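Shown here is a partial selection of chains from the complex, left in place.
Letters A and B name the chains as they come in the text, with residue numbers starting at 1 for each one.
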Amino acid sequence: MDFTLSSEQKALRDAVRGLLTSAYDSTETRREVVKDDPGFSEKTWARLAELGALGLPFSEEDGGFGAGPVEVSVVAEEIGRTLAPEPFVESVVLGGSLVAALGTAEQRSDLIGRLAEGALVLAVAHEDLGKPVTATQDGDAWTLDGVKEPVLHGARADVLLVTAALPGGGTGVFVVEGDAATRTGYRTHDGLRAARVAFDGTAATPLGEASDAAAAIEDAVARAQVAYCHEALGAIDVALHQTVEYLKTRKQFGVPLSTFQALTFRAADMYVSAELVRSTVSWATLVLADDPDRAREAAARAKLQVSRAARHIGQEAIQLHGGIGMTAEYSVGHYTSRLTAIEHTLGAGSDQLRVLASSVGEHGVVEPIA
Amino acid sequence: MKLRLSQEDADFREEMRTFFTTQVPQDIRDTVAARRELSKDQVVRAQQTLNAAGLAVPGWPVEWGGKDWTPLQRHIWHEEMQLACVPLPLAFNASMIGPVIAQFGSQEMKERFLPATANLDIWWSQGFSEPDAGSDLASLRTSAVRDGDHYVVNGQKTWTTLGQYGDWIFTLVRTDPEAKKQAGISMLLIDMTSPGLTVRPIELIDGGHEVNEVFFEDVRVPAENLVGEENKGWDYAKFLLGNERVGVAPVGSTKRILAQAKEHAGDRLEQDPLLAARVAELENELLALELTALRVVADSADGKPHPASSVLKLRGTELQQDVTELVVDIAGPLSLASGAADGSDVPDWARVATPQYLNYRKASIYGGSNEVQRQIIAKTILGL
């Protein structure tokens, strides 16, 4: 049992933090970057690649750096701390995991290689509005039909990985060149980007075999969920810290807000939430690394805990700031907005709870260590 | 004790319901139902429709357009408007400055302002809060110095809701810098086209523009625009803020949004017992709030504020926030698509869900934060 980062991992953290805090040195800087498409900074994306952050979780033979979930979590947390809008979890963790798990050697080498170099933005088109995209085979050629929405970073993506119903049943993953689909991009409330992506007899290549990939999709989703949880941890930490600082410095009725016990106790409760969620999320990362059979359970538990903590802390951070917390010029509301978005990406707390509740009779105590 | 409405009140309710659902322009009611922002024109048209029928300012003295209704009738009027998706008369006009002018203004001031205020020919803004005086309103610093027939105003106001549409602004200003806090404050009415007055928008976290900063740089205000007496402004402000007992809690609109949420959820109400339970719990909490509002109006005939009225704002805004949060959860991943435009398959209600949720975090901050409400309950009601 060990919850501390190695010195290499700390060095990675410091490097990413240095890069992102200089790229997003103020709320205004970030607002400028997300104002125009693609909603993030291509330069910062390239710098993350130079740092090696975009190839971290992939094997060296595929063009990656052979690191693991802990290193991914370190990057994701710094993304969360700065609200960096770059599509790290979407491209590297969700997209990259699918490629690594399903792709042919050639696809892996091509897509992961470009991803690691910063030459590729991948978007996974998975959400639909209840009507799955269908895949049709004609000889060796495949085409897709249907609509995916919202697809995060779908309009900017160079390559789309599309989940689609296979003719013989099951869900496959297909590679589509971004330009081949009809894409309408828009801004999400947290300043990022999503898109409606429509396929109309659109040419597609199976990622690996055109066979049911449900297990690999679930596994990649679990990895991305845990990475999002770390992104949330970073945002939670900053929202808590800013709130505490505000209570110390802001005066009302002639005294600092920290004089009011009803407020400081609420800050204490925020701290409790923050520490508890950090424990669960860190554990989930260790499970990804050491006990992959439990990855989906651990991701569900982490995401449920993040849901509770993110709402608690996000809402209280604004409330304890008062009016200033409502304004776009001040950062704390952006953290709340981003936390809300993370909650609703890849399954909300209530979705996790439903899954966990359905199996609650199948075990006695929950043991964190196998 | 009795449950049912009297025949008279039941008839009154029917009359209101019919008027609101047939006489107020449909485009306006549709915009409210969609939880989209109303244009200035829509707000004005809605209020003028009400005012033409004598339904815009029932709480005012009868001679200025008010109605001699019972508190229960005013409650019914207010609830039915919300349920019918009719925008409430602009609070700054109908609930705030109007009653103050009617109570404390000179006859000249009344004649000059009240009819135009009722008809929204003048759009009023509120200039109370300042950057360094949040919940501690009395520590305001904007100054008004007498100079002949005028006051010269300097300072800054903030959180001025819909100030971008404002024709006039009612302000609290410091007229006696020597006096302690509350004692040196006056209420001034200021034409927002006056030289030296500028309005700067504040963008909120939902991306919308509804509040503003208002700057005063040597703004000259005719002395006749002083409400009542100099240095009595704090009394008028207290009257203004404590004036409304009916409609403190946004019950009707919250009920409506909750009912809409059930429609959005559709089959999931049957398939997902956790969601159904959450809705049932909210409905029950909202019922308790509505019944508390009814208790307050039913028992306030003697003119004294009912102690339970203090829970209405606190709990009303909490439930308003809970319901906006529920809608986001029903939207699920579609709640991300707030910026979706034509061509998107995401339904409109899901697009507005998160911006509305974020926007309504203000409900527990503005107009006396919920912390202030708890303080009032602890001190005034419980004697703590």
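Methods note: a contact is a pair of C-beta atoms (placed from the backbone, for glycine too) under 8 Å apart; a residue touches a chain by one contact, two chains touch by 3 or more.
Everything quoted here is computed from the prediction, not taken from an experiment.
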Can you write the copy numbers for the whole complex as a formula with these labels? A x2, B x2
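The rule we apply is simple: only the chains that are shown with their structure count from here on.
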What is the distance, in whole Å, between the centres of chain A and chain B, each centre taken as the mean of its C-alpha atoms? 39
In the complex of these two chains, what residues of chain B are touching chain A? 129, 132, 134-136, 139, 158-159, 202-207, 211, 272, 274-275, 321, 325, 328-329, 331-341, 343-346, 354-355, 357-358, 361-362, 364-366, 369-371, 374
Would you pull the chain A residues touching chain B in the complex into a rising list? 127, 129, 147, 149-150, 152, 184, 186-189, 194, 196, 251-254, 260, 262-263, 311, 315, 318-319, 322-323, 325-329, 333-334, 336-337, 340-341, 344-345, 348, 350-351, 353-354, 357
